[in-house]
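Excluded from the complex is one protein chain; the other protein chains are retained at their positions.
This part shows chain A:
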Amino acid sequence: MHLFHHPLVRVVAATLAALLLTLAAATAGPVGQLVITDARGDRGMLAPYIHGKNGIGYLYTTYVFDSLLSQKKDGDVTPALAKRWTISRNGLICDIYIDLRAHWHDGEPVTAEDAAFTFSYMQEHPYVFADVRNVKEAKVLSHDHLRLQLKKPDAGLLTGMLLSMPVLPKHVYADVAEPQRFAEPEAVIGSGPYKLADYNKAQGRYVLEANADYYLGTPKFKRIAIVKMATDAALRAAKADEIDIISYLPPERLEQAKESGLNVVKAFSNHSVRLGFNHAGRFGSKDLRHAIAYAINRPALISTAYQDTADVADTGFFQEASPWHSDDVHPPYAFSPRKAADLLTAQGWARAEDQLWYIDGEQVVLRVLASKRETKAAKVLAEQLETFGIKLDVRIMERAALQDSLSEGNYDLALYASSTLGDPNGILRRVFGKKWASDRYSGKKLRALADAQSVATSRQQRQDILNEFQEVYSQELPAYAIANPYMVTAYNDKLSSLEFMPGGVAIGVPSALHKSYLVD
């Protein structure tokens, strides 16, 4: 008794009591909160038409909106809002049966009506990440039975459209004429595992709350906060246990993250850095594209601009980790100033005594556009081409300015990165599309192959066509793939064994944060 009055004993006892209380609190239920940091911040409100038009904006939106299908951890499709489906032998009719356990965040049940509505609504208001133009009719046969009639067979029906398209609540969106301007709280009523509880655009902060009625399991966390934080701050905060995930850690900081006590997962992003050409201008000629490729020393560029955070990319569009990557070897365009010079000379270019290249007596100056992330690569690339004798004017620009310069054709070369993952139908957007990070190519032969693979009737047939596509791509060179950078995600023990989704999340987002890791 007297012993208890000893100050030291009292301190120890108090500490023990506090420890016990903490332990009790920690084991009382599911882990309360998960904090994800994002170096860039605002990705727009998490509803299909208003999220940022990039992979991350889309990824966060999948936490709030479920699609008809989802992915297992190995990348294969698995039931989500559609509990089962059948496709007719001719590939034109798809019967979908809705999981009636699913509810919208406002309590309304999800029905076949909602799914049918989404198909017709997206015909009228195209959604950038799900192309539904191939749907002729979406007919509601019963409360849970939807029949899709397609215009032509779609090899990417499951892994493309049905996996990517977020299903919209009819009772909310039916009256919305301009979804791009619809940012009311109702706009984020989805059927996913988490509800958007708060969004601060200025601070780039999201608060998601668990959807207790989720039909595919129990959300792992009561709250998920996504906050904007620079890498340095995030690493410090991780040490203090204030944050749990650094979504994209610069790969060169991997060791530092380990020292901060984080687990790390590292993989090739397959988000390849490519040198695009202005096909409508000077580089409509394949030989000129080849000449530029031969004048670039990719291994040297990578060892300077990326060191060990990237590897030399495959020139056939798909990268090695892709399930669709062909086993054939594609031409690497190994650095050869002589071959480059021969090709240029054949095209009427001439090298003067000053070692610079001229066309009809006029010095060649190529305008190169790059986004800020590619600054280092752009500088090294410029040095290589200038050593070869081609003068460059390099411009680093914001995305909107880049898009403008491109549509005006005000460039010769462009350095950008975009994903090569997801359903192969993505090539229609990434090779033939008009956006900044697309190759903006229109060659007929390649286009025919891209179209043919989309209507292939078997996986083998599709693979065969895609093999040929990759071969033609590597020869036509719509863009010259330079580097395949690594991506790293760092996380603490609130999550276990994260992996980058093989083949990418849904539309092909290279990410280790698929929503299946956030649901038990």
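Assume a residue touches a chain if its C-beta (ideal position, glycine included) is under 8 Å from a C-beta of that chain, and two chains touch if they have at least 3 such contacts; residues count from 1.
The working rule: contacts and distances are computed from a predicted model.
Missing chain, UniProt name from the options "Acyl carrier protein", "Nucleoside ABC transporter membrane protein", "Peptide/nickel transport system permease protein" or "Sarcosine oxidase subunit alpha": "Peptide/nickel transport system permease protein". Annotation: of A:140, A:401 or A:452, A:401 touches the absent chain (contact as defined above). Of the candidate positions A:232, A:287 or A:320, contact with the hidden chain is made by A:232. Residue in contact with the omitted chain (choice from A:46, A:59, A:382 or A:450): A:382. The chain not shown here is touched by just one of A:184, A:198 or A:393, and that residue is A:393. Among A:120, A:263 or A:303, only A:303 touches the chain that is left out of the view.
For chain A, the residues touching the absent chain in the complete assembly are 231-232, 253, 256, 300, 303-305, 307, 372, 375-376, 378-380, 382-383, 393-398, 401, 404.
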